[in-house]
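Since the structure comes first, as structure tokens, the remarks are kept for the end.
A single protein chain has been removed from this complex, and every other one stays in its place.
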Amino acid sequence: MHRNRACPSGHDRPVPISLPLIVGRCYSRRRNDNFNETSAGQRAMNFWAIQTLNGISFGMLLFLLAAGLSLIYGLMRILNLTHGSYYMLGGYIGLAAMRASGSFVIALLAGSAAVAVLGVLMERFFLRRFHLQELPQTMLTFGFLFIFADLALWLWGGNPQTMAKPPMLAGATTLGSLTYPTYRLFIIASGLAVALMLWLFQERTRVGAMLRAGVDDEEIARALGINVSLLFSLVFAMGAFLAALGGVLAGPIMGVYPGADFEVLLLAFVVVIIGGLGSLKGALIGGLLVGLLDNFGKVFFPEFALFTIFLPMALILAVRPTGLFGRE
Amino acid sequence: MMNDNRVTIFASIAGLALLITLPAIFGSYYLGLATKMIIFGLFAMSLDLLIGYTGLASLGHAAYFGVASYATGLLALRLGWSVWWALPAGVLVAGLTAALFGLLALRARGSYFLMITLALSQVLWGIAFGWRSLTGGDDGLPEVPRPDLGLPWSLADNTPFYYFTLVIAAIATLLLLRVVSSPFGQSLRGIRESETRMLALGYDTWRYKFIAFILAGLFAGLAGVLYVYYNRFVSPDYIHVARSAEVLLMVILGGAGSLFGPALGAAVIVLLENIVSGYTERWLMVLGVVYVLVTLFAPDGITGVVRRLRQRQGGRA
Partner (left out) sequence: MSALVIEGLSRNFGGLRALSDVSFSIEAGERRLIIGPNGAGKTTLFNMLSGVFRASSGHISLFGRDITGLSMHERARMGLARTFQITNLFPRLSVTENLLIALQAAAPGAFSLSRRMRDQTALHERARTLLAEWNLDAIAQRPAREISYGEQRQVDLILAMAVQPRVLLLDEPMAGLSAAEVVRVTGMIRSLPREITILLIEHDMDVAFELADRIAVLHQGCLIAEGDGPTIRAHPQVSEIYLGVE
């Protein structure tokens, strides 16, 4: 078989291929700590418990992403395709900070804050010029998605990197007969804490009230376009911050790797498609649902992992095109 | 008005003559590049039917391109189907996929539509990636044979394959032109401009959008089939968002809503990719930067810039 070498692209050059390649490696890498050391008799029951907890902890990370996505959309009607990149960049910057300082807390703060600043810059200098123009905003965030993906590949290389767990959370916690990694419980607790804080913010603060009004009413969202530049930046920073926070938190269990941006962006989209764009409750419930489906899908049908998310998404679209908690 | 028409016709004839005589001018290498431009031109035109004419920005258009590539590639490799069956089968699979995705995506509006088209295409990518036994996973399917038309010229050579691509793309272009100049095409423009007004006039807009979605899928599928024959290879990369993003950029860069604009955009991007890849591995970053620059400085694309220049000249004359 003579391949046509004359073709400039012989095999299509592995330009975007490099991303999927790496993502694939990480599918197996992702759950590298769901070990357990229980007796054989209880394995079946523990298996379900552990997989459920794995799904919930991953669901919490998805919640952090989807909440930011929803928040930004709710106020500005921007569908931010760069949201997955914030997650990935948060992970890389957090990792660098961790290596430099040895402190997980510093890693969390540095990763999230740096990405929050990045988000504000994007909003101020690019997205704002196209307020409420869907296609240009989509194009811009699409462009940044690729710029950041390639930048990360350039700076940090193609190999997945692992982040050490903070020593305090490195061990396992025993819950009855179940032994489970403490760090994953920490993620679940963090997710719940963020959910609570966001809920208080939306319900109890003036800015939160404006946000709710914007989400509920297209006209108000349009009217908000005037003289609320600070609010826009604040909310964009918050969304980017939460996504990056998820990226750093995910570091010790799933590693930091190129391609994570596309992977989590897709999952975050599925979360808001199911939960409803602009709804905090939707982000939480959708996140947990997708986390569980994704986890069990990968356990039972590794070849068709994404299909287990696709089916419920299709079902919800058929019944409620705006998601479970979305505005009609 | 009349003058404009004559210019268009003249330009089309000149362009076609150039395309036909290309093999006499170019060596094999550049002919391969030209073939790729034509295939991506067709791909971009298929997306233009959605973006430029109907106002539906699909972010997952590579799904139909890729699924047709896989279908034709698998049928040719595993079942030894000839091009006469494998080509229509690939196109048909793309159309069916578009019908299924259209049913789901068209229930939603605005941002939901964007998210759903992107998510659905990535699900297909995940399947192509994960189902190793069928698709070969990320190794893809190599050694897909070039079609055998039973002609004295082997399509394994670049020149006959170039003409094969040119003829199919030309027929597809004529069909697309027919679609956009039909009452149906006019209605698509109406939907792009104001869907509520169309509904108020009694148009069942869903039906129009659904058919447009399937047509776009069919033509994207045709491009995908040509590409798998051209490249003799298919991988999950064909379905990846990066591919969808590329074709979206081709449409916007060329100027949505003119068919020829997106074809031109495709040629520019293919050429750019070819040049850039000679110097650097950073094509994705270049793609991203071009995205940002086009959005900031040429939001209505090359055809838009040309139109503005001509208007300015016309104003002076």
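Each chain carries a letter (A and B) given by its place in the written order, and its residues are counted from 1.
Convention: contacts are C-beta pairs under 8 Å (C-beta built on N, C-alpha and C of every residue); 3 or more make two chains touch, one makes a residue touch a chain.
Just so we're clear, the structure is a prediction, and the values are computed from it rather than from any experiment.
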Left-out chain, listing which of the shown chains it touches: B
Touch criterion as defined above, residue of B:Gln186, B:Thr280 or B:Gln311 at the omitted chain: B:Gln186
Selected from B:Val7, B:Ile20, B:Leu79 or B:Leu201 as touching the chain missing from the view: B:Leu201
Missing-partner contacts on subunit B, residue numbers: 1, 178-179, 181-187, 189-190, 193-194, 196-205, 207-208, 211
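The definition used in the following text is that only the chains that are shown with their structure count from here on.
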Whole-Å separation of chain centres (CA-atom averages), subunit A against subunit B: 31
Sites on subunit A touched by subunit B in the complex: 1-4, 6-9, 11-17, 19-21, 23-24, 27, 73, 77, 79, 81, 126, 129-130, 134-136, 138-140, 142-151, 153-154, 262, 266, 269-270, 272-273, 277, 302-307, 309-310, 313-314, 317-318, 321-323
Residues of subunit B that touch subunit A when the two form their complex: 28-33, 35-36, 57, 59, 104, 107-112, 114-116, 118-120, 122-123, 125-127, 129-133, 137-138, 142-143, 156, 158, 230-233, 235-238, 240-243, 245, 248-249, 252, 273-274, 277, 282-285, 287-292, 294-296, 299
